[in-house]
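Showing just some of the chains, left in place.
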Amino acid sequence: MAGRVVRNIERASPEVIDGLAAAGVATVHEAQGRTGLLGPSMRPIWPGARVAGSAITISAPPGDNWMIHVAIELIRPGDILILAPTGPSDHGYFGDLLATSVMARGCRGLVIEAGVRDVRDLKEMGFPVWSKAIWAQGTIKGTLGDVNIPIVCAGQAVEAGDVVVADDDGVCIVRRAEAAAVLEKARAREANEAEKRARFQAGELGMDIYGFREELEKLGLRYE
Amino acid sequence: MAGRVVRNIERASPEVIDGLAAAGVATVHEAQGRTGLLGPSMRPIWPGARVAGSAITISAPPGDNWMIHVAIELIRPGDILILAPTGPSDHGYFGDLLATSVMARGCRGLVIEAGVRDVRDLKEMGFPVWSKAIWAQGTIKGTLGDVNIPIVCAGQAVEAGDVVVADDDGVCIVRRAEAAAVLEKARAREANEAEKRARFQAGELGMDIYGFREELEKLGLRYE
């Protein structure tokens, strides 16, 4: 039954987390073998943010934001709250007062498969949120949920302490134990992309760079 | 049958309406007991506007914007048009020409459970719209609807003369007769929030400010 709160979780190293933020969602997702993405319904409430942090996971009833208060106490600087409701909800679980509170604890952002409100304030405060809805509808504080247990958010399994990477392309989860290895692959990928970018800018074609012509012909591609 | 137009409606006082605009959607919605919100599909076509005005209600057939012309004649400075189609529609009922016309009459905005177009122009003109779609698809002028009768817009019942409050969090309806009382409660709420905000900024926790610990423990919250 609901009501479990895990106080102490392990986190990846700050350097790795910041490196993953710099790499961004698309690169990190590719670097770890095209896994880890939340679904495309999760969108930033304002454009341009790019963050990474350790997941504080929250499972909450639809339309009930009580567990956010429980979770705030567990935030350490660099963490990101990630909330999945136990049933579909567009309610506004989070607004400027809660943002004030979590920012005071060093929280870097919120990922929520539900709604938020006070979005003009949140933008002015520079607090980034990825949500599936923006809606002023209030929530109650009536029923228990869980904090720092495994959840599924927007189709992706997340454990407390996993690294949450988020930017305008969406949200990606990196397993804590794999974070350093993924960062290494992401950097290799970026180096490779820089070289490719220069060749594309010079007018070279992917057909030639990647040698696609022969392969496509074998599969039956035909020009008319 | 359709075709009813009510010319004269009562409106709330301008001071109350402007006060509600300043309070914003989330606060007004809470102040009146968490009622009055339109559904989360209603989104601003450009961010940052915050307005309130008296509702001129329009019921129109899908893909037919004729009744907007009928409604424009009834606009007084400070009014907001709110339109619900009689069947689902994404058509662009409203563009820059109609915006020019309603702005000349002092209209403060449009709320429409359908589509609009010329949105780049509307943004440049500073005319705010909350809609469920942006689409260039044109409308006809062929069938009667109604103006200033009770409608249901995005799941919310609205009567002519009710106060429409809208910002980036969505759209909220305040009954005309309750507007002054709701404003009073909204102001009390804002005062209370200012005090809370200071405490949150100082690092205090909602768990302590609101005294949640004991209550949660009784319900069975357990730390691991």
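Points to keep in mind about this one:
Should a chain be cited, it is by its letter among A and B, assigned in written order, with residues numbered from 1 in that chain.
Heads up, the rule we're going with is that contacts are C-beta pairs under 8 Å (C-beta built on N, C-alpha and C of every residue); 3 or more make two chains touch, one makes a residue touch a chain.
All figures in this text were calculated on a predicted structure; none of them were measured in a lab.
Total copies of the shared sequence across the full complex, per this structure file: 6, with 2 shown.
By definition in this document, only the chains that are shown with their structure count from here on.
Subunit A and subunit B, compared by their mean Cα positions, are separated by 31 Å. If you check the complex, the residues on subunit A that touch subunit B are 1, 3-7, 46, 66, 69-70, 72-73, 90, 92, 95-98, 100-101, 104-105, 115, 117-120, 123, 133-138, 141, 143-144. In the complex of the two chains, the subunit B residues touching subunit A come out as 25-26, 29-30, 34, 37, 39-40, 43, 47-48, 50, 167-170, 172, 193, 196-197, 200-203, 205-207, 210, 212, 216, 219-224.
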